[in-house]
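Only one protein chain is missing from this complex, and each of the others stays in its spot.
Take a look at chain A:
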Amino acid sequence: MSVGSWCIRAIPGAAPPARAWLLGSAFLQVSAARPRAGRCRAAQHGRVRLGGRVVARAGAAETPVAGTDEDAGAGFSETFPLRRCQTAEGKAWVRVDAEADAEGKCKLVVGCNVAGKWVLHWGVSYDDEHEREWDQPPLEMRPPGSVPIKDYAIETPLEILPNSEGRLLYEVQIKFDKDIPIAAVNFVLKEEETGAWFQHKGRDFRIPLNGSFNGGGKQDIDIWPGDLGHALKKSEGSSSQPQNTSPQDTGLSGKHISGFYEEYPILKSEYVQNLVTVTVRRDIDTHKRLVEFDTDIPGDVVIHWGVCKDNNMTWEIPPEPHPPTTKIFRQKALQTLLQQKADGAGNSISFSLDAEYSCLFFVLKLDEYTWLRNLENGSDFCVPLTRVGQHGSTQDPDKAEAQKVEDKSSQSDGLISDIRNLVVGLSSRRGQKAKNKVLQEDILQEIERLAAEAYSIFRSPTIDSVDESVHLDDTLSAKPACSGTGSGFEILCQGFNWESHKSGKWYVELGTKAKELSSLGFTIVWSPPPTDSVSPEGYMPRDLYNLNSRYGSMDELKELVKIFHESGIKVLGDAVLNHRCAQFQNNNGVWNIFGGRMNWDDRAVVADDPHFQGRGNKSSGDNFHAAPNIDHSQEFVRNDLKEWLCWMRKEVGYDGWRLDFVRGFWGGYVKDYLEASEPYFAVGEYWDSLSYTYGEMDYNQDAHRQRIVDWINATNGTAGAFDVTTKGILHAALERSEYWRLSDEKGKPPGVLGWWPSRAVTFIENHDTGSTQGHWRFPYGMELQGYAYILTHPGTPAVFYDHIFSHLQPEIAKFISIRQRLKIHCRSKIKILKADRSLYAAEIDEKLTMKIGSEHFEPNGPQNWIVAAEGQDYKIWEVAS
């Protein structure tokens, strides 16, 4: 057994000795502590893969038997159960026969050569896009003997085929039609006796049947990185060179199956139970003790032993002569090799000891890394040599007591206790160096993570309260001609979600809510993209002057705007300026010729988008790949867009814009458009990723908010931008109770809100991040903390439709009314009072104090604070007037 092959595998769960909970629970925790990201759909149904579990009994396992053998003089015999790990190595293979057989079928063969009761647990995916989906294969694909498991998988036993060398082979064949519309077969191997799952690097095996892959071994199988330590397979050794047959292009139209062969080493391990019996007799003549060891473990067995006097539990080495085949182990213990029994069914030895010793300690050593100890208590075996009628084990009652106490104390803090259990569990199985190394790494990593966290905080001076409050607004000398920021007291409502197009008359439905929104205190509603669009949600616009969409007709839209205006609410149109879908193909069949009133050609498309063969200039921003990106550097394009925006202002009555995907083009063009269309309010969606280091969100997100601020700057401040930074930091702060993130190094809010509050449109959710898309959903159940933050803070808060019309409404309404009552606006002054692990507290305009987080907080100071709102982990106070 090589060290390298060791991985966490078997759970000694079946009938372990009473105290083996230690091992078992520890191992379970190993698995539980490491949820794998991106589980396949099957896993969501509760299929849990753990190491296999079995205790095979190789001998008649008895609990320790103690009895006195009167005939042999005062003596007794004690039998201890032993448990050792036995491993079998072999290989599994996967083969795809692309050549159709007589019935016109292709074959997928999965096999292995390790003894066991093997089952293939498999499913198919029809769609290459969603590679984690499992579906049941069509009936004709299922080999005989298959059993459906829930609605997503099949289990097919592997058949036993004796091969030429007499070794058992296990194989299963899955036949399928060449043109079957299946993208891939997913499977894992299961060994029923041990219950072990064999995966490929911790993931399901995935064999693509789709023709887009052309031969070439490794590309044909999905290789996912990582998670080796928990894979139930041996890591890929040198023997696992893929042996690919050459790809066999069948030449069938549209699809071809490639031939494929690959082997994977597998390692099956199971526990075997053995016994060791120690018999002690007193030699009447010499008063010596005759000790006899007998075990049914085959192969070389060494006892590592010592003795003690007077029950002082201190190991000593008895004087010579030692039994034959004995070595002295570093002056501390003796190591005696047992002799093979004649029948080959085990080992035994006997030797005599002086009467002065009271106890004999021993452990069994099978090889350098395998030591067998007392299963009952995990410690060394101890055999009393002077026992008279004394039964029982070496268990110390004190220790059991101690153990209980510790049980209780160890129920606390998650990660550490996981690590601890890991440690305990592993340490009780000695000699597994590799494993210990892995573990050590885990702990070291945790320490490093903690150190990094501490470093990031210590490095930045923590300021509990900042007196001066410098706003970028003040430093900007030139106020833009048109501010696009409204009155400063705006509260925005996103008036749709990802499903709103489905009714076909959203404008009418939203119109009925105008009064309600107005009474809730909203001043601006953001309506969905109104134009003719390839996608029903409206974000793939085509003919910009056609305002009949899935949300309703142009007349209904105009009516909607009118209704809102009557309720005193301004309406933003969702303007998609970055890209536009073409109506016609060019000579190459590429869709890049536009129709309608803005009948542009391919000069309006950026040149660096490979899909759409644009003839314009290079894009001034990032590309949106699903549609032709408009080249805003072309004057005719800009003129047309300005004209369109003005038309919408006049014709529809929109008061301003929500600008989609403004990362796609230079903010300077936005300035042009806004100066031409003079919106009352405009906000751009500049959404890119926050900074992470090793998967941890960085404390300092200045780079992220700088990019957003840069964009706002490029628009010359004519538009605000969604404060993605604040949303991201709120995620981390709330989800992980790291409220210290909510104060930046200068003691200000860490998002755009902290730098340029009058241009920051704060939000916690929108149609992309939440709704039915859920690309970046706000931590569940913490929405009110999020709103308690954005609705009390400077910046212009935006509330998502789904939240307004949900159980959250009463509290949101309360927050809005507090904001309006206290006249908090987008430039309100904020003073952060506290930002630590479980508490964030801030005072706004000296009129309002709020806190979020679990920790208790009370505002103080000369003012008389009264509670204005309170709920789970948030509280808002206002100054009593």
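The definition used in the following text is that contacts are C-beta pairs under 8 Å (C-beta built on N, C-alpha and C of every residue); 3 or more make two chains touch, one makes a residue touch a chain; residues count from 1.
One rule holds for everything that comes next: contacts and distances are computed from a predicted model.
K.L.:
For the complex's missing chain, which UniProt name, "IBH1-like N-terminal domain-containing protein", "Ubiquinone biosynthesis protein", "Beta-amylase" or "CDP-diacylglycerol--inositol 3-phosphatidyltransferase"?
P.N.:
"Beta-amylase"
K.L.:
Among A:D296, A:E490 or A:E738, which one is in touch with the chain left out?
P.N.:
Missing-chain contact among the listed residues: A:E738.
K.L.:
Which of A:A345, A:I447 or A:A626 touches the chain that is not shown?
P.N.:
A:I447
K.L.:
When the complex is taken as a whole, what residues of chain A touch the one chain not shown?
P.N.:
22, 304, 306, 312-316, 329-333, 361, 363, 365, 368-369, 371, 373-374, 377-380, 382, 394, 396, 398-399, 402-403, 405-407, 409-410, 412-413, 416, 419-421, 423-424, 426-428, 430-431, 433, 436, 439-440, 443-444, 446-448, 450-459, 462, 464, 738, 740, 834, 836-837
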